[in-house]
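The other protein chains are all here in position, but one chain of the complex has been omitted.
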Amino acid sequence: MQSGTILVSTVEYMELVDITDKIEKDIAKSKITDGVCVLFNPHTTAGLTINEGCDPAVRSDVIKALKKIVPFNISYQHLEGNSPSHVLASLVGSSLSLFVHNGRLQLGTWQKVFFCEFDGPRSRKIHWRFL
Amino acid sequence: MQSGTILVSTVEYMELVDITDKIEKDIAKSKITDGVCVLFNPHTTAGLTINEGCDPAVRSDVIKALKKIVPFNISYQHLEGNSPSHVLASLVGSSLSLFVHNGRLQLGTWQKVFFCEFDGPRSRKIHWRFL
Partner (left out) sequence: MQSGTILVSTVEYMELVDITDKIEKDIAKSKITDGVCVLFNPHTTAGLTINEGCDPAVRSDVIKALKKIVPFNISYQHLEGNSPSHVLASLVGSSLSLFVHNGRLQLGTWQKVFFCEFDGPRSRKIHWRFL
């Protein structure tokens, strides 16, 4: 089974980072042609998602909305103070399944794959395996 | 690897469409017996979910709640005006893994598979691959 790890350095407290090119480069290097590429995020204050990558306003709008959706001013018990980040990790999810066809990701016209930073800036990694 | 595409025509702005029968028909045609069927939604204002399919009120309640959860009246930057739909796409998710046993989906008693339209009505498709 082919597998690898992608590295991401985030610069904001919360942001979506487009990792599509990094995944496609790893797929090209691995000479993978057809199958399913599973991504796994090993961090508890981050996630993985697919969304529109054409207009950068979409990713900032998504972050703006997520900050409204998750309550920041309730009495959390976790002393590290980043419970909203943990909540977002569970809402967005930590694994993704992507289809590969002829050595390329089979994404929709507007789709890009994003690493979701919910407690940055940090150095992060994403593991992938090919089935 | 066996694969296919399911077509869905949605009729509402936001709705859950039961696609369980369409998936099972494709599985039957492909003579698939045991394994994992991965579904992938290539649209950025839609999603895939599993929920109760017996009482149609559950799917309308889910849509009603999602419309309350996502903010509609904040200053979004994306000019197309459908940022809440993109947010819901990331909250619900774009891929699902279903188990197949003896040629049938191995779902729970009340479970059905739903395509989630968050910016309809539109013509949509869902890709699947069998592992």
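By written order: A and B. Residues from 1 in each chain.
What we mean here is this: contacts are C-beta pairs under 8 Å (C-beta built on N, C-alpha and C of every residue); 3 or more make two chains touch, one makes a residue touch a chain.
These numbers were taken from a predicted model, which means no experiment stands behind them.
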item	value
Residue, one of A:G53, A:G93 or A:G120, that touches the chain absent here	A:G93
Residue of A:Q77, A:T109 or A:S123 in touch with the missing chain, whole complex considered	A:Q77
Residue, one of B:M14, B:L98 or B:I126, that touches the chain absent here	B:L98
On subunit A, residues whose C-beta touches the chain left out of the figure	1, 3, 38, 40-44, 69-71, 74, 76-80, 83-84, 86-87, 89-91, 93-95, 97, 127, 129, 131
Touch list for subunit B against the chain that is not drawn	34-36, 49-52, 55, 57-58, 60-62, 64-66, 68-69, 91-93, 96-99, 106-111, 116, 131
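We take it that only the chains that are shown with their structure count from here on.
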item	value
Where subunit A and subunit B are represented by their mean Cα positions, the distance between them in whole Å	20
